[in-house]
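Heads up: the structure comes next, in structure tokens.
A single protein chain has been removed from this complex, and every other one stays in its place.
When the chains are written out, they are named A and B in that same order, and each has its own residue count from 1.
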Amino acid sequence: MIFSALWRLLLQAVPVLFTVTLIVFALVFLAGDPTVMMIPDQASEADRLAMVAAWGLDQPVHLQYLNYMRNLLHGDFGTSYRYGSSALPIVLERLPATLLLAAASMLVAVLIAVPAGMAAALRRGSWVDHAVSGVAVLGKAMPNFWVAIMLILVFGVSLRWLPVSGSGTWAHLVMPALTLGTAFAGDLAKLVRASMLETLSQDYMRTAYAKGIPDWLVIGKHALRNAAIPTVTMTSLHVVALLGGALVTETIFAWPGLGQLIVQAINTKDMAVIQISVLVITAMTLLVNFLTDVVYRLIDPRMKL
Amino acid sequence: MPTSRRIFLKNAAASASVAALPFALPQIAFAAGSTTLTIAQSNDILSLDPANHENNSTQSALVNLYEYLVNKEFPNGKMVFTPALAQSWKQEDPRTWVFELRSDVRWHDGKPFTADDVKFTVERMKGNPKLLSAVEKFRSVEKVEVLGPHRVRLVTSKPDPLFLHNFVGNGGSILPQHAFQAAGSEEAFFAKPIGTGPYRFVEWKKADRLVLARNPQWWGGAPHWERVVIRAIPETATRVAEALSGGVDLAVNIPPEDIGRLKSNADTGIVAFNIARNFGLHLRTEPGVVTHDARVREAIDLAINRQELADVVADGYATATRGLFPPEIPNANTRLTATNSFNPDKARQLIQAAGAKGAKIRFGSPSGRYIKDREVSEAIVGYLQDVGLNAQLEVQEWSIYNARVGSDSHGEIYFWGMGSYTDASFILNMGSLKRFNPHWKNAEFERLAAELPATTGEKERQAIIWRAQEIITQDRARIGVLYPKAIYSVNKRVQFAGRFDEMIPAEQVRRA
Partner (left out) sequence: MSGVVLNTGTALQADAPAVAAQPSRLRHFLRALWRSRSGRFGALLLLLILLATLGADLLPLADPVKRHLSLRYLPPVWLDKGQWAYPLGTDGQGRDMLARIIYGARSSVMVGLAAVALSGAIGVAIGVLAGLRGGWLDQVLMRVVDAILAIPAMLFMLVVALVAGAGLAPLIVVIALTNWVIYTRIARAEVLRVKELEFVAAARVSRVRSSRLLLRHILPNILPALVVVATLNIGTVILTESSLSFLGFGIQPPDISWGQMLADGRQQLATSWWISTFPGVALTATVFSIILLGDWLRDYLDPRLP
């Protein structure tokens, strides 16, 4: 069963990845010549053309693409124009930082959203409920780079509680994770609330109450388990969004992750790095989707995959 | 040549006194407190290969790791060469140079530095056209001969008055032949590079930090700092916040608006100093555009209130000018000042006479590439509108902006921040000129460009180079506007006056 699922993953993944390389290649190629940005002011047009030739950029586009794909299949992931070294290690080096930030953000979101959503559901219609809904929407509406800078001002400069940028200790992780986590804690809270409300109104819940089973047991076992599936869906959607999406946040906090690398690579039309970054993120997205399906199966074996 | 010997002697005298400076200052004992120097750069370090980055921030970090044969210093606002790895040098004939190298220098792995390393460095550059510094370094060098373990002779293909500049700056750092060979590949060497500098490599986390540690065997004496950490913080607000909170000792590229906060903060202060950069406008001159008419170009020149730009837009942290090279650069034409350069009434008359009132002018500008670039451009567009031109500002993100330069698709005017050059003769580099002003033609200018390589007399060269700057600014193919200053934040526990070349050698940063 696992093998057939894995097999299906591969079957789906390969055409997607292939299409992705084609799209990215076409776009970056159309974006134009990277050498204009690489050469120093003193260089002449002749110097630039020499560089173009040295990098093989004067070849017809289909040949460039075929060369790239052929190298890819042989494990050669291309050389970064900007760094002058092999592209894959550059990208892989940044991945742990982004994954760490994604995990921390998810944790923040869950820690905020689950209690808030539960509180809102249990006190439906009260000011708690309205407050949670309002704050949830607010969290989604605020631009994350604005939140980031306000956090830096308050906690980094005024109060000096936290380091304002970089990485290295857990303290560096707090503000970036807060910035990203609060953005989707709102969605998650609403979902938790909605799921809980639906479950709480089911007949079997009333039976359980009538039987005298304590509240918290009932809620804990049934409500949360039923909230689990949509939560997993939303979580996986957000993890995917986080993987490549923390671009602006990483830039503001100088967090050395993949997002920051991608922005710089795009600015310098660094084809190899852009391609590898996109491929890595896409592969991870597909992996996350696959793992989500597996988790569904574990939670509820009745679900058809 | 007698002239060059004279230059040499003059330089040697000056450089002897300058070279002694760092060692003449009393060695201040470390007070209690951190022995780590932390510097915040505004760009990521691109590479540990000094010949393959062409980026100031990167070189600023690498000067601690690698060294040059000679150093460039700017005491009293004039450039001199001082000895570094080369103890002395002389020019035997117009095409031949001999360097006497220091014999007490060791690489970070303990092996001795020899003339072989110099030969290796030069030949590596010449043999690899993909290296970014290959366009500017060692182009004129034809042959390198090792005369002894600490003696090397270089022969150039033709007399090169800028020869010494090859051995300082981006791409000029000396690399170890033996270590390259032992590592097997370039990538392997640069994974754990070694140099001769006062600090040795510890680790590099891309886009985060470069960590260096003291090299106790350094030929210049025991280095002051135990560790040097260079962090990349491209986001300005974050960098300033780090400076304020004491997270870094030095932070570069501070915008003028934050100076107040840094000054009023108990632990920080600022330094502002001249750097090798000029803000200028490049104009289209070909037939078919509004700026083809020389009167319109003159009007544009006269419309700009440079002093107001310097005082108000740059908050006083820039020098108004009509020139294209700061006066510290050798052969900069210092007559091109901003005095009497602002005359909007005359500009309006010229526009009327040329029939260009209300003419549309597209003005391209980057945003955030240089401090205040967009603000200066916005102000200039305002000045142009004041004299009757319908100037439209077009701001583009840097990669798009640069591509437009390459494809010659900017409008009538575009803003450019030229920097980090060696000598004002750069203006006569026709190959480079054609990339930035593809349509401008001037017979006298081209004649001067052809004459210069054959001219060796210092005075004669200066006359040609000065005249060239005069022609291009008179013709307004390029209009000089400002020489911006650099502003660094400096924590009060250290002292650093800033360098014209924007390098930050940790050994020149002292404890206060």
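What we mean here is this: contacts are C-beta pairs under 8 Å (C-beta built on N, C-alpha and C of every residue); 3 or more make two chains touch, one makes a residue touch a chain.
All of these numbers come straight from a predicted model, not from anything done at the bench.
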| item | value |
| --- | --- |
| Contact partner of the left-out chain, one of B:Gly260, B:Gly316 or B:Gly457 | B:Gly260 |
| Omitted-chain contact residue, chosen from A:Leu180, A:Ile262 or A:Ile276 | A:Ile262 |
| Residue touching the undisplayed chain, where the options are A:Met38, A:Ile90, A:Val132 or A:Val278 | A:Val278 |
| Of B:Asn43, B:Thr236 or B:Gln462, the residue in touch with the unshown chain | B:Thr236 |
| Footprint left on subunit A by the chain that the document does not show | 12, 15-16, 19-20, 23-24, 27-28, 30-32, 133, 137-138, 140-146, 149-150, 153, 157, 184, 187, 194-195, 197-198, 230, 233-234, 237-238, 240-241, 243-245, 247-248, 251, 262-263, 266, 269, 274, 277-278, 281-282, 285-286 |
| For subunit B, the residues touching the chain missing from this view | 236-237, 240-241, 255, 257-258, 260-261, 308, 312-313, 367-368, 374-375, 378-379, 382, 392-400 |
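Rule of thumb we're sticking to: only the chains that are shown with their structure count from here on.
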| item | value |
| --- | --- |
| Subunit A and subunit B, separation of their C-alpha mean positions in angstrom | 39 |
| Complex contacts: residues of subunit A adjacent to subunit B | 31-33, 36-48, 50-51, 54-55, 82-86, 90, 93-94, 149, 152-153, 156-157, 160, 163-167, 251-254, 256, 260-261, 264, 266-269 |
| Of subunit B, residues touching subunit A in the complex | 44, 46-47, 49, 52-54, 129-130, 132-133, 135-136, 170, 187, 190, 205-209, 231-235, 237-239, 241-242, 244-245, 247, 397-399, 402-403, 405-407, 418-419, 421, 426, 429-432, 434-435 |
